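Below is one structure. I have some questions about it.
Here the complex is missing a single protein chain, while all its other protein chains stay put.
Let's look at chain A:
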Amino acid sequence: MTNSPMTPREYAGAVREALADLPDREREELLEDLDDHLSEVAAEPGQSLEERLGSPEAYAAELRAAYGGRPAGHPRRRTARARARTAAALRAAHARLLALPPYRQAVAFAPELRPAWWVLRGYALALAVLGVIGEGSLVPRDLAGWVFTLVLVWASVWLARRSRPAATRWGRAAAAAANVVAAIVVIGALADVPGRPSEADVALDGGGPRYAVRVQDVSAFAGGEVTNIFPYAEDGTPLHGVRLYDQDGRPITVDPELSGQSLVVPCGGEPPLRNAFPLDLRPMEMPPGDDGPGEAACATPSPSPSVSPSASASPSASGSPSPSPGR
């Protein structure tokens, strides 16, 4: 830019370009005799235009500021000015922060993350829509959900790649709104993860007629993935038939059925306690006949194995597992 001094015409052209965002009519009113004016300045012997006036961009900014105090009565222009002021303040803060190396690195790195955000926001918006329809989860539950999600991801990326050169004002506003919604969904989903797998994963057996007491927080059970418990004594000996109760004396049970396993019911014996660990499990799909003809005959599991822990199941004098269906 500094190799050869700009002519007044070139300089004026650069100023026009820097003011391209002004409405055409207004810009022409402002710049009407800029060429003549600059010729006048350039006629002064000595320095080049740029040395005398600074860069065309700086000149345009000064021009804009001087011309900005327009005749009053244009509220839209006033909001535009307020917006320009806000933008200027942000730019100043940005410039000051750039002095910090970590911020500089983050700024340099951020553009590379953009495609990832395009994908993520499409995914988030799909989940938001599916959640409204009734499928609240972090992963689409069925094929239709997946297709819908993939379409939104594709659309998000397509839009981002297409709208590079300034889209329309409304388009930009809509995109900004979509980004905000997506960001909220992502943050909300992240905050929700630990609490999600609660409820259905571990049930407490209250004894008597079998009913399940839902436990609200099962973080102690690794998010509900525990299907069996293997107790060991201090010296490493595996223990059998260890009965577990919670602080209210309710038996602690797990749901082996979730992983496709079921309790083995001994032939002719009593149905096993569901809180005596380790549980004797076997794959659920296995037909009963596999274990032998004799057992198959007697191992007809009652549809609802009414587990009735006797009074002897009490772990201690205080913790009686009486059927007190406290929550």
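Convention: a residue touches a chain if its C-beta (ideal position, glycine included) is under 8 Å from a C-beta of that chain, and two chains touch if they have at least 3 such contacts; residues count from 1.
To be clear about the criterion, contacts and distances are computed from a predicted model.
Colleague: What protein name does the UniProt record of the undisplayed chain give, "Helicase C-terminal domain-containing protein", "Xanthine dehydrogenase YagT iron-sulfur-binding subunit", "Cell shape-determining protein MreC" or "PadR family transcriptional regulator"?
Modeller: "PadR family transcriptional regulator"
Colleague: In the full complex, which of A:53, A:186 or A:265 touches the chain missing from this view?
Modeller: The missing chain is touched by A:53.
Colleague: Since one chain has been left out of the picture, which residues of chain A touch it in the full complex?
Modeller: Residue positions of chain A that touch the missing chain: 29-30, 32-37, 39-41, 43, 52-53, 59-60, 62-67, 69-71.
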